[in-house]
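Note that one protein chain is taken out, while the other chains of the complex remain in position.
A and B label the chains in the order they appear, each numbered from 1.
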Amino acid sequence: MWLSRPFNERSTRLFLLILVLAVTLVTILHLALPPENPLYVSGYTVGLLGKYLCYALLAVAVDLVWGYLGILSLGHGAFFALGGYAMGMYLMRQIGDRGTYGDPVLPDFMVFLNWESLPWYWHGFDMAWFAFLMVLLAPGALALVFGYLAFRSRVTGVYLSIITQAMTFALMLAFFRNEMGFGGNNGLTDFYDILGFDLRSGATRLGLFIASGVALALGYVLCRAIVASKLGRVCVASRDAEARTRFLGYRVERVQLFVFVVSAMLAGVAGALYVPQVGIINPSEFEPLFSIEIVVWVALGGRATLYGAVIGAILVNYAKTVFTGVMPDAWLFALGGLFVVSTVLLPKGIAGVLAYRRKQRNESDTTEVPA
Amino acid sequence: MRIPCTLMGQTRCHAAMTRIVNLWLLCLLLIALPFAAMAQDDADDGQALLEALDVRSFQDKAEAIEAIIQSEDERANDWLQALLDGDLQRHKDDGRFVIITDNVGREWPARDALTGEDVGEISRRELSRIDINNALRSQLRSALSMVELYTGERDERLDAAEGLIGDVDDELADSLESRLDDEADADVRNRLNQALAVYRLEQGEMDAVETLSGSLNSDVRIALSRAAEGEGAVADAARAALVDIEQKLKVNRGLETLYFGLSMGSVLVLAAIGLAITFGVMGVINMAHGELIMLGAYSTWMMQQLLPGHPGLAVLLSIPVGFLVSALVGVIIERSVIQHLKGRPLETLLATFGVSLILQQLVRTVVSPLNRTVTTPEWMSGSVAINDALSLTLNRLYIMAFAVLVFVGLILIMRRTRLGLEVRAVTQNRAMARSMGIRATRVDILTFALGSGVAGLAGVALAQLTNVGPNLGQSYIIDSFMVVVFGGVGNLWGTLVAGLSLGVINQILEPWAGAVLAKILVLVFIILFIQKRPRGLFPQKGRAAEG
């Protein structure tokens, strides 16, 4: 079966092994060691690592469309945020009457705005299964409509990048409006619990961290399966010679649409796991800067490798955590520099460097594919 | 309201007297300046007049105002105006009357109401204001207007006459009519006629409606709609006149929207036209374009800091300075980053985005993260009134003119100069142009400098409209790209049309959708538009464009 194909690949097995080991190690260090131990992993760090894993999944989703399909999406933050909002709406409804105003149904911000009843699109989010379905469907539907329009009229390259950026920008403006019913610029926050587990407890945090690891593993395998299939080869073909692919009889726009929607859904899942771990979702996730940042994680890690995206996401975000803690002003300099360095000096990213090293080590290996 | 003497005679007499008093005072000053006693004497008169104002009853105040009008004191005008504006105040301790000149903060600068001397700053808690009510306000305005009508320059008379519309009563009407005979200026006469017609309309006279129909003055409209509420022929006529006025207003509102749209559009054109060169002609995606605009705006601010007291000169000088600063930074970006990424548009996009972050943070660190304000020079502030409902603000007019100049200049450069020819050659076939002896690298640098410099010019213009801050460019980059994409890449005319029409569309949408939603709608519109015409309004055709 096509989904099992990635397990035959050495690189995927290695990736999964490292991921499982890392997650297990963190879990053990967190649970088994006393807080005084220098190797102890605090609850805060667990949350931070969980956030990195969500970002890594997001980066994998971006790499799928950028690396293999050649579509540079500068709006994937929007799919991430939509997934996050779907989860946020569920968490908001879970608060029930524990909010400041004690309204059993309406979230606090709606009471504050003097709203009488729940807007129609908030219905159903009190049920976990519905909310989790929307985590997939909301970004998926946006990607479907947007992608259908864009790919049908063959908007590609830089044009596509710019209108994806305009898309997320427009959504950001929209979500900033109180009238939209998503909490305006405060967004959704002050959550209590998820599926009955207290969000402030260490165990829930650990659970979410592990869930993020599992999601990353599944997302990675899914992307790998697509990439390793004939469809993946069609993707690469359309990336390098779109017209030629059409002349072979492939409906390139449908291939692009399919992969774009899958990628958007993965981004949505990443957003949904991200929100309970950071405890807030607000329109700033729609900021064009965030979407472009994701692309830089991928660029730094190395496009069209998937594992490179994971490396890039974790590295850049770790650097961000360090920088913003030590010298916050320098972070934008560093990030800006990263954009320049990763494109000018490291066009194939860290993964490219790794591959080059490996190639140098065993020159005899002729099956090496130049990226 | 009770005005004890006929204002007409009073004011006319007042005017004549004022002149005499003025002359007399002048002589007095020349002769008796050293004698402070004289001035003191004079002050006592005024003090009494003003003290009469500081009473509780508004009726008594009305009489005191009348007394001031009749006193023919040359400072009367000043006092009445201050009273109307609420600036006439009494010092709680020494009972002095002062006119405050600025009421911001706790300490208010003021001048003595009698001598006009600057008395420095007085705490607002030490002052008590002479309060007035609406009836007094109306009385004051009429009186002031009448004074102006007799003594003012043409523009002042025009303003005074306009102010009288809707405030005319029986007595004022008589004096206005006689003033009408003396008035030579047609515009002022027209205004006076309107003021009188409003009065006569209130009396139920039919022919007044005719005089008023077509007027866009808001007081006229109020009078007409009041008249239209009744029954009978006058009310019917008033209703008809109102419909007519509504029609005219609609046209004017349309014109105003168009004006604002075009001025916003010219800002967009200015912001996008540089991009149209670097992106459209050279095919280079420069995400730092917005920051080049920002640098232009900061150049204006810088120039004003360097030339304090000469805001106008600074703005003029900042045009070349802004151009050069942005052009220089543009060249640095081109040499250090973009030239290494030739033929890789997506990477160029990312790298220049990084540059934009660095530039923003640089400004935040070096200057300040806070917004800076650029002073608008005097000759750029104010507005041109076309009619009662439509006036065009000067700074926007200047920016429109500036945009046109920049656009024409660019067209000329691209069409008429050697550089333009070489740019077009390199754009079409780099290798061929090279083999014909065109130094492609030099052309790249110059083109990029030109595009970046124009971004700087856009910044100079923008500084006149908004605050200058590190995020200034960010808010324009997406709009600029939209304009270029909408207009068709590589087409300067397309950029012009697209920028102007997007500005107008935005202004049309804004009233019923709100600013944010209008912006969203415009973005959605462009996204949909690109579906229909992926190559913009004015696409380049042919096999070469397919790549």
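In this section, a residue touches a chain if its C-beta (ideal position, glycine included) is under 8 Å from a C-beta of that chain, and two chains touch if they have at least 3 such contacts.
The rule is simple: contacts and distances are computed from a predicted model.
With the options "Acyl-CoA dehydrogenase", "Urea transport system ATP-binding protein", "Carbamoyltransferase N-terminal domain-containing protein" or "FtsX-like permease family protein" in hand, the undepicted chain maps to the protein name "Urea transport system ATP-binding protein" (source: UniProt). Within the complete assembly, A:Leu248 is the residue of A:Val105, A:Leu248 or A:Met327 that touches the hidden chain. Contact with the omitted chain, checked across A:Glu179, A:Asp198, A:Asp240 or A:Asp329, is made by A:Asp240.
For the chain left out of this panel, the touching residue among A:Tyr40, A:Phe258 or A:Phe323 is A:Phe258.
As for the chain not pictured, it touches chain A at residues 1-2, 226, 229-231, 233-234, 236-237, 239-241, 243-252, 254-255, 258, 367, 369-371.
By our rule, only the chains that are shown with their structure count from here on.
We define each chain's centre as the mean of its Cα atoms; on that basis chain A and chain B are separated by 47 Å. Chain B meets chain A in the complex at residues 285, 337, 340-341, 344-351, 353-358, 360-362, 364-365, 478, 481-482, 485, 516-517, 519-520, 523-524, 526-528, 530-532, 534.
Residues 72, 146, 149-150, 152-155, 157-159, 161-163, 165-167, 169-170, 173-174, 176-177, 288-289, 292, 295-296, 299, 329, 332-333, 335-340, 342-344, 347 of chain A are the ones that touch chain B when the two sit in their complex.
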